[in-house]
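The complex appears here without one of its protein chains, the remainder shown in place.
Each chain gets a letter, A, B and C, in the order it is written, and its residues are counted from 1.
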Amino acid sequence: MEVMPKWAEVILVPLISLLLAAILSALVIMAIGEDPIAAVQLMVTGALGSTYGWGYTLYYATNFLFTGLAVSVAFHAGLFNIGGEGQAMLGGLGVALMCLLIPWPHWTLALIGASAGAALFGAAWAAIPAYLQAKRGSHIVITTIMFNFIAAALLNYLLVNVMRPQGSMDPASARFPEAVHLPTLHDLLAPIGISFSKAAPANVTFLIAVLACVLVWFLLWRTWLGYEIRSYGKSEPAAKYAGISPTAITMIAMLISGGLAGMMAINNVMGEAERLVLNAVEGAGFIGIAVALMGRSHPFGVFLAAVLFGFLYQGGAELALWTNIPRELIVVIQALVILFTGALDNMVRMPLERLFLMTRRGSG
Amino acid sequence: MTADDTSGRQETAAPAIELKGISKAFGPVQANKDISIRVMPGTIHGIIGENGAGKSTLMSILYGFYKADKGEIFISGQKTEIPDSQAAIAAGIGMVFQHFKLVENFTVLENIILGAEDGGLLKPSLSKARKTLLELEHEYGLNVDPDAVIEDLGVGMQQRVEILKALYRQADILILDEPTGVLTPAEADQLFRILDRLRAEGKTIILITHKLREIMEATDTVSVMRRGEMTATVKTADTSPAELAELMVGRKVLLRVDKTPATPGDVILDIKGLRVVDDAGVERVKGIDLQVRAGEIVGIAGVAGNGQSELLEVLGGYADGTGEIRVSGQPLDLAGKRADGRSRRARGIAHVPEDRQREGLIMDFSAWENTAFGYHRDPSYQSGVLLNNAAIRSDTEAKMQRFDVRPPNPALAAKNFSGGNQQKIVLAREIERNPDLLLIGQPTRGVDIGAIEFIHQQIVALRDKGKAILLVSVELEEILALADRVAVMFDGHIMGERQSAETDEKELGLLMAGVGS
Amino acid sequence: MDFLTLIQLLDSTVRLATPLLLACLAGLFSERAGIFDIGLEGKMLAAAFFSAAIAALTGSVWLGLLAGIAASMGFSLLHGLASITFRGNQLISGVAINFLAAGLTVLIAQDWFSQGGRTPSLMGGARFEPITLPFAENLGTVPFLGPIYAELISGHSILVYIAFLTVPLTWWILFRTRFGLRLRAVGENPAAVDTAGVSVVGLRYAAVMICGMLCGIAGAYLSTALQAGFVKDMSAGRGFIALAALIFAKWRPWHALYATLLFGLFGALETRPDVIQAIFGIKVQGALLGALPYVMTVIILAGFVGKAVPPRAGGEPYVKER
Partner (left out) sequence: DPALIFDLGGKFDKSFNESAYNGAQRWADETGGKYLEIELQSEAQREQALRRFAEAGANPVITTGFAMSDPIAQVAPDYPDTIFVTIDGWVPDQENVLTIGFAEHEGSYLVGMMAAMASKSGTVGFIGGMDVPLIRKFACGYAQGVKAVNPDATVISNMTGTTPAAWNDPVKGSELTKAQISQGADVVFAAAGGTGVGVLQTAADEGILSVGVDSNQNPLHPGKVLTSMLKRVDVAVYDIMKAGDDVKPGFRAMSLADEGVDYALDENNAALVSDDMKAKVDAAKASIVDGSTAVHDYTSDDSCPALSF
């Protein structure tokens, strides 16, 4: 019944959209007097041309994977969780407490503990807006926005007044002990003979994020719980008819969502910074919204979108390192990518559909 | 507008509407194929056809809602371009859609003037419309409270608003798409009286319906559509229901439910003093007692909005009630945790909800996902912690086969099936569970006669297996044909019970109006 | 808390509420027509920049205001193109606009002024000055009402009065005019509007453009009335707060006024820890004080405001043919 073959929908449309975004970005780069071709080369080689580049690209992608999945799960339940930012902040707090308070013997155990802490704190931060939505009808978009601000204030208070080591200028927690340092991709791949950049921050969390993608996929499309979440998201009256409790699903979906957002902290806090800093999340919660929307809330789509954004971040960093292109340009490029692949995709799809319909009529 | 200026027009020989070679495709779906039709002024022209035949599409093209890929439109002999509804309205066409196009939280008056305001300010438009409305009401007996909010009105009233909307725009040609699908017999009768009146004034009416009786009683000519094509146009006087049914489905159709007398067994459903208060705090069911036995069909008749829906909702587990309900002797929770759809299903209660698109199906889900809907936690659909999708799919395929769902493609999304086939998916899901008690609301609403025949057969077959069936329908005809016993609800009470063999539409109609025993 | 402190708090409330109010009403027009807009922030930011930039270049704040409105409406047009013409995802489009504005304003500012993404400071006619209402000076001495008139009501920039007048105007347009009727209808059931012979696309573009205009004024207010120039990211999340206020207000103009005044009051209270200490009797730690407005909002939402039902067709593109 579809007008276009699947490959056109899945590959051609995003590709052409991306191309349009690239062309417009090139124009902007030219407008500020730089060379767009060199810039693109720099971005591609910087982000994908070496294991070092990949290490950073995947590091960023890991963050976006968690927040993107978080937004997606809530979306499937018909809930717009804008609170990924705050939930990831709290996840960081969970990780920091776990790593600082418990003397872990080995990183594997620490990872389990920290993941639990991250998920628990993230979920807890999502629980209140979820409860208010389910029981009081308080719009989850407002409450999660509010909880982002509250989380920032809470963290600021804790890091400046409570968790900061005496005398340190930095509003950050103490460094985590050596035992909880997570292995980087270099550490993981070296034993099997693959050499991977030592410097890049991508670490074992990336694998956990990929695993999370698979699990979320299983959850949503292979379990009755996921089935209930999706049903409720599509139609509340129908869900009620089927005996699916709106309260339970709202709570569960938001807890999972918050937990996923919180889990981002094992990548940036435990894996990279190895201490909790004030601005650890740096907007990944919001990028997660774009990633989920662009990935059409499907774990595989989220994966691709997250890697795309990882590429943009790392490519942007390389641009910033070796050229005088201001960092705002990178923001503009990101915006154009989001715009063309996410919002203006029909601009590409509509004429393509007409084209395919014509060829089909022509041949049939 | 007076009778004088319309009578003159009646004499012109040109058809009020002439469509020539209309074709329309939705993506790969060819909804209308080279359709031509002529409708004479001052007549009622019926259009029938199976679900998905393209009736609504054709009329939407005439009304400028869709744009035809090919073809020409002539209004009163004049070739007319109708690129949008504005043009259709200007050409004197009004349309009452199958799914009403009303703004739910606006008042009647606001809906009526929408798009037909006089000037930029609302006040003068509203007062003028109020006056005109009064005249129209007077003229046609269409009483509606102009200040009522649409969502508070019953469907019958909403339909009147739609008709008034068209009349307010001085439509000479009125298209009605399945207007009686949601009306009570009394409301339908009233509608046809109004249509007669309009015809007498020289207005032209196109009537789409699935009900052959209405075609036979109300129309002058009738066209039959099948799979996007116009297969026949005949004078109503020259045809018969059986012939029309055959023309439309392509085979002989049984127009009557074929069933043996019931042999009721034990009491399965036993309701005592049930009361239901809705979200707004209004008591909708005011203490009813009712029993349904194994092997019988009990029909609940009544004008929509008299508590039948709430009754079904409580039985189905998604509204709270007070009182006592026993199923097979065991009490049923009416509130709290165990009063939900899942617990009900566990107790052997299956439920075909009144609104299949809102409740019975997830329109974006595939047919196979919908087949599991409500039963998704059933052990036979699980393998370990995971859903056994393969099992659900093969189960769906079998059910689609047995219920003749077309197309028999489990992967197709529910929204891509026609209404009749959507209903079959729901029925297959619920009936094939072999429940002790089947709750079924409006089983054939908006469904074509071929499918109606089939659905009725399935319900009777379940009864003959010794199951209890509670049927709620606003179609008296359906209730009389299907139910063994009829209870009539009015204002939250049961006005009376009758054996269906011993009663008729007239008696039930009185009970439905709150008059009687 | 003495009377003058109260006046000062309310005065601050008015100033802080004004950009929120304008943005909230902007969102109201758009969302009442069925187009969700989380790009209020970006539009405000773009307007803040362009109004300050043009005011700085021409010396005329009015030209600046026009430029700000034009810039904001340009982004609205983009949003309309994505969400109306091409039936794209309205949320994504909004997100993109926020990013785009954040990046472009600084890029262009740097290109034009080379002052690190800022505009030069605005002086004289390049700024909206406070207006002293008639007799404010003489009446200031009248007890009670005097200070209210002289301090609270008088002495704001013209844009503040415009913002407050926009509330009844919005109400009047929405509920008393043909345009308003159609606009509300298109947000509830676009098919009804379409079959009534009115262009859904036209109405939605009109709503989105009004939204752009009001965001433009909001942005101009930030950089040319409250401030004397543009600083990067100076909208500082106000677009999101306006969005929250819009939901809080359940998409109604008068409620929007109350909601934004409430947010403004919270913001004003945040600047006066001493007042909070006087009221609650405890000294609130600085960072936690910052959380106060948001905590209060959640409490009020949970305790007093019921379910907010958005316009029914909101967020969905109008598609006739699947």
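The criterion applied here is as follows: a contact is a pair of C-beta atoms (placed from the backbone, for glycine too) under 8 Å apart; a residue touches a chain by one contact, two chains touch by 3 or more.
As the structure is a prediction and not an experimental result, all values here were calculated from the model.
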Only these shown chains touch the missing one, namely A, C
The listed residue (C:L16, C:A150, C:A191 or C:I217) that touches the chain absent from the view is C:L16
Among listed residues A:P201, A:G226 or A:G285, the absent chain is touched only by A:P201
Of the candidates A:R275, A:H298 or A:R349, the residue in contact with the absent chain is A:R275
The one residue from A:R222, A:R296 or A:R327 touching the chain left out of view is A:R327
Which of A:A153, A:V204 or A:I256 touches the missing chain? It is A:A153
From A:Q41, A:S168, A:T247 or A:T359, the answer for touching the chain not displayed is A:S168
The missing chain sits against subunit A at residues 56, 59-60, 149, 152-153, 155-157, 160, 164, 166-172, 175, 199, 201, 268, 272-273, 275, 277-280, 282, 313, 316-317, 320-322, 324, 326-327, 330
Subunit C positions in touch with the non-displayed chain are 4-5, 8, 11-12, 15-16, 19, 110, 115-118, 121, 222, 226-229, 231-234, 236-237, 267-268, 271-274, 285-287, 290-291
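The criterion applied here is as follows: only the chains that are shown with their structure count from here on.
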Contact graph of the chains (line, ring, star, complete, other): complete
Contact-pair count is greater, between A-C and B-C, for A-C
For the pair subunit B and subunit C, the C-alpha centroid-to-centroid distance in angstrom is 46
Chain-centre distance (mean CA atoms) for subunit A and subunit C, in whole Å, is 30
Subunit A residues touching 2+ other chains are none
Multi-partner residues in subunit B (2 or more other chains touched) are 27
So, in the complex, the side of subunit A touching subunit C is made of residues 28, 32, 80, 128, 132, 136-139, 141-143, 145-147, 149-150, 152-154, 156-157, 160-161, 286, 289-290, 293-294, 326, 328-332, 334-336, 338-339, 342-347, 350
Per the touch rule, the subunit B residues reaching subunit C in their complex are 26-27, 63, 65-66, 84-90, 95, 97, 101-106, 110-111, 113-117, 119-123, 125, 165, 415
Within the complex, subunit B is touched by subunit C residues 175-182, 184-185, 188-189, 191-199, 312, 320-322
